[in-house]
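Remarks on the structure that follows.
Every protein chain but one is kept in place in this view of the complex.
Then we have chain A:
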Amino acid sequence: MRRILSSLTDGKGFDLLLVGITLIFLILLAGLPLVYNVLLSFQEVDMFNLAAFSRPWAGLDNYREIVSQPEFGLVMRNTGIFVFGSIAGQFAFGFALAIFFMAKFPFASTIRGLFLVSWVMPGLVVGAIWGWILAGDFGVLNAVLQGLGIIDETMFWKSDPALSIWAVTMANIWLGLAFNMMLLSVGLAAIPRDLYEAAELDGANGFQRFTTITVPMMRSTIGAVLALGLIYTLQQFDLFPAITEGGPANSSNVAQYWAWQWSFRIFDFAKGATVSVMMLAFVLIASAVYVWSTRAEVRG
């Protein structure tokens, strides 16, 4: 008994206790709903058996029906554009800003801090603001682009089916910019200065230093940022109801919004669950990448 007690205060027992508490929370709050969701996608669900636990087994019927929906291809394509466009934009601009703010100039860290505003603001608010920015007739974006002479006629960002998914992607890039910049800044700051000095003396120019020192030294940070970006982008929901509501004609609809529409507009909970389980597969891949890229941090 004393052995067990002392292992609780000093030894492995304490570690196990901490891990155990976390695990219980995870299982209760994340694991069970997840399992329930997966289960739902294999069942026939209607308004009458919604509260029941055992329902008729549907096998892969839900999946077959989802895939054969006319808008399925469009939604997948939009999801691809949204996810890869957002991640690429957030990462590229975030990295550029992070490098920019590494330079020592007055108020550098203050200005960098201001970027956090985009991170703090709720997606619905950001969506509403971008809704105005993107508006066809009175939007700021059109005014700016026309002022610069980049476009001649009014662009209907939200109502043109060719543009609407890009409109939401733009807003999402802005929303995730600060997060990317912060993580990448931390990674940049962790690279010792004298490595750059040594490389400079060894004859590497700025671009060569970036590719041979910065990028390889940032590999785990970059992996983590990209994986988290994928997860956050697949989670991004608020912008859709605020800007385009997935329209016009599903031209800006993405998987996560479609799943919500299935469940809470059409009240076909099984189909909603099915779409979300399909997304789960992508998130799992991203999580694996994330774990793999941060494993170096554990080893130290």
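One rule holds for everything that comes next: contacts are C-beta pairs under 8 Å (C-beta built on N, C-alpha and C of every residue); 3 or more make two chains touch, one makes a residue touch a chain; residues count from 1.
We take it that contacts and distances are computed from a predicted model.
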Identity of the absent chain, which is to be given by its UniProt protein name, from "Carbohydrate ABC transporter ATP-binding protein, CUT1 family", "Pyrroloquinoline quinone biosynthesis protein D", "Transport permease protein" or "DNA ligase (ATP)": "Carbohydrate ABC transporter ATP-binding protein, CUT1 family"
Sole residue of A:V120, A:I150, A:L201 or A:A281 that reaches the chain not shown, by the stated touch rule: A:L201
Contact partner of the left-out chain, one of A:G59, A:G80 or A:P216: A:P216
Interface residues of chain A (partner: the chain not displayed): 192, 194-195, 197-205, 208, 212-213, 216-217, 219
